[in-house]
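The complex is shown incomplete by one protein chain, all other protein chains being positioned as in the whole.
Think of it as A and B in the order they're written, each chain with its own count starting at 1.
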Amino acid sequence: MAKLHVSTTINGEPQEFLCDAEQSMLDILRGPLGLTGSKEGCGTGDCGACTITVNGRIACSCLMLAAEAEGQQIGTIEGMAGEELHPLQQKFLEMAALQCGICTPGVLMAAKALLERNPDPSEHDVRFWLAGNLCRCTGYDKIVRAVMETAADMRGAAR
Amino acid sequence: MSTTESKTDSAVNDNKWIGQRTVRPDGADKVTGRAAYSADTNMPGMIWGKVLRSPHAHARIKSINTKKAEAYPGVKAVVTAKDIVNFPLDKSVMLGIQDMRWMCRNVMAREKVLFIGHPVAAVAAMSEKIAAEACKLIEVEYEVLPFVVDVEEAMKPGAPILHDFLKHEGKPSNIAGTLEHKLGDVAAGFAKADVVIERTFHTQPVHQGYIEPHACLVSVSDGKATIWSSSQGQFMVRAMCAYLTGIPQNDIRAIPAEIGGGFGGKTIIYLEPLALMLARKSGRPVKMIMTRGEVFHASGPTSGSYNKVKVGATKDGKLVAAQGTFCLQAGAFPGSPIRGAAGCAFAPYDIPNVHSVGIDVVSNRSKVAAYRAPGAPIGAHAMECVMDEIAEALKMDPLELRLKNAAKQGTKAAHGPVFPRIGFVETIEEAKKHAHYTTALPKAKRGVRYGRGVASGFWFNAGGESSAQVNINEDGTVVVITGHPDIGGSRASTANITAEVLGIDYKKVSVLIGDTSVIGFSNLTGGSRVTYASAMVVTQSTEHVISILKERAAKIWKIDPDAVVWENGEARPAGDNAGKFEPLSLGQIAAQASATGGPIGAGKQLNTTGAEGGFATHLCDVEVDEDLGIVRVLRYTAFQDVGRAIHPGYVEGQMQGGAAQGIGWALSEEYIYDKNGKLDNPSFLDYRMPVCSDLPMLDSVIIEVPNPKHPQGVRGVGEVPLVPPMAAVANAIHNALGRRFYSLPMSPPKVLASLDMAAE
Partner (left out) sequence: MTDIQYVAPRTLDEAVAAFAATKGAGRILAGGTDLLVQMRNGVVTPSAIVDVKKIAEMIAIEETKEGGFKIGAAVPGATLRDHAKLRKAWPGVVEAANLIGSTQIQSRATAGGNLCNGSPAGDSVPAMIAAGAIVTIQGPKGRRELPVEKVPKSPGRLNLEPGEIVVSFTLPPRPKGSSDAYLRMIPRTEMDIAVVGCGVSLTLDNGTCTAARVGLGAIAPTVLLVEDAAKALIGSKLDDAALAKAAAACSAACRPIDDKRGTIVYRTKVAGVLLKRTTLIAAERAGGK
């Protein structure tokens, strides 16, 4: 069987790749595309370390076939910072909201999507939105605080 | 939302950088996805390795035929136990706490397979898929044997014996060893007691649960090997690979990748020696990554256990005797953390008569690995639950009981030491007056009850070997190299200390983790030792650098080096010369380094001592749904004497992370085996670590009673936080329901069954 040819957009740039039918988006991101910021913690959608956005919604890239990316807008952690870090990235550093850092790209992708939908999330909102992002180091405390403080800062800046 | 607090002696507060919440030097790479973890590195020509694992819990290997696999298109090499150095069973060869007799058999089964998932062979091929398919072509003939997974079952007469050479009381046994601590005379002690409580406890094996699976990339060219892997010690990786492959250490370079969590589980190796032999045989770089299922099946969780604790106290609440037996399941090979269980359980208290026994029991599960304060949480769970019952029997406040018996300076612990100045009393006193303890619980309503529990804990902490090199760049900035993988922000602590000692801006310091060919031997990132030990070598290296800087300034000024002082990052003339010259900054001296004697830098290597123990007291509030048996933690506060918090953010992070792992251990995490001895829940879905919505904010109160034996007063921080939580949660559930639970996890079916029993 010949490889499938896929045309997609990754972090705003057109991108083409070849894949096998059963290869996951994560396989392609981490392999041929060299975007290793998305991590594989489980391969079964239970840890969120591979979180990307597909047309603005977060998804586990391990549970998406690479072939499904055809014509879609894909966002990865590598596209989060511009010339400067995203406010969430900055706040995570200031508040020590990461320890080993392996879950951090996925957490940041999910948190960014939350703030885009809900600029004023409650602690409850943050905790349930991030329930699919396992972190074993922090006990989530500093992560939740950092997301809420970033939201407050961004609301302040927007006023 | 409550906040974190710090209780600090004001005397130590005149620091500029120590105690600051600086941004970690490796931070930007970790929030942008650029940091390279173990699975993130590739090499030209790289191929993929996969492991064939045992489908049996216990079987003799009669033969292995790899011919079909070797002939399969795309396969480049196959290895079995024949390719790994054999350490004969009759002679122990130790590397740290690991015996190479067991390690060589754990990385690749030799005579027998001892658990489902035990490696039997490994294949390297052009793709992971081909390697996996080729694994299926390896023919292994097994003689299936009876198995035993449970620790109590494994100790019974007639249990299937894992290792014929293990003898207990002269007979083949699964009891691999015992350990005993004795202080005073327990029989005489119990005779004086007015209250004696004796209880039996069970805990299940739990996994460290690091999110990054084990992975490595190994290249061998011209007999020289380079290993990229994430571990808790690149020197451990090098040494173990040297032992297991026979390649001398100078021909192995172990490069520490960023590590995605370890918690003790990455203090041993699994894949590296296999990848190394596959790379040597195939002549190609070989990459291997475990699946999450492989991590659960075949890497080491910590022990399940079966424990008895008996404690006696007088009417006025003085503990007079304690006796404990801690039976810990080691998995397939000897080496469960009985030292932590038997040694730490009673250490928080001044008890005149103690008898504590640890029993190491093998069974057909994966070999246990270290997990955060190995063994101590198991011992503390039993002891701290019994303490709650003593307090109840005496109608005493549980914190008051602990305060009355708390170990302090001069107390002799049963496991040996006489404590120097420690801060255990302070953790209890802070807990007693904290708003968490003085605020009433919500009133019970229909179907919902609330409870509060307390528990304390102790961990030994460790010193050991560390190396550091501090180099001054030509522009006056600084590079510090240490030999410890940074799991939780230790680079930030190193930078804080260097900036403090040198008196320069933190941002001028960069911190690197050296590989085995760059920096001197450094022991594991473990034992809560990294900030403790690296602070010592970094401080001494930096002090040496300062003495060089003063010499260079003296040379420039043409005065005696003793007439130069180093203040606020500058050399100043002192004594008779005071005020005669303009101060020279680090940058100015660095710019003239070549003219004044050459590059400036210094290194120090030490086997550090004086780590001293760490203590904590935890408070936990729970809500119990009486109809569903669900327990949720509503509020949690950890109080810990950390000696000195070099970076409070990451100190709090350790306290919070440990508490979260303990809550998981208490309520939802466990290894569940089916009737065939197979792990039935090898996924994050069914292993059930706490998710974000399961937990409240985890408050942390840092207490700083400086360690007199450390230049900055540091005590180890990372492990103590996992010691108290299980008992704190259990005691809170008792407070809510009036029911005691002696078995972990306290899962909804167990809680509901207990409530139904009470109702009948």
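Following the convention adopted for this analysis, a residue touches a chain if its C-beta (ideal position, glycine included) is under 8 Å from a C-beta of that chain, and two chains touch if they have at least 3 such contacts.
The shown structure was predicted, so the numbers you read here are calculated from the model rather than taken from an experiment.
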Who does the absent chain touch among those shown? A, B
Among B:D164, B:E180 or B:D680, which residue is in touch with the absent chain? B:D680
Positions on chain A where the hidden chain makes contact: 1, 4, 20-22, 24, 43-46, 48, 51, 54, 57-60, 62-65, 67-68, 70, 110, 113-114, 128-133
Of the residues in chain B, which ones touch the absent chain? 127, 129, 293, 627-630, 632, 667-668, 672, 680-681, 684-686, 688, 690-691, 693-694, 747-749, 752-753, 756
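Just so we're on the same page, only the chains that are shown with their structure count from here on.
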Between chain A and chain B, the Cα-mean centres are separated in Å by 28
Could you pull out which chain B residues touch chain A in their complex? 1, 21, 23-24, 26-28, 30-37, 39-40, 208-213, 258-263, 289, 291-292, 487-489, 647, 649-650, 652-653, 656-661, 683-685, 689-693, 695, 697-698
Residue ranges of chain A in contact with chain B within the complex: 30, 35-44, 46-47, 49, 76-78, 80-81, 85, 89, 92-96, 98-105, 108, 123-124, 126-128, 130-145
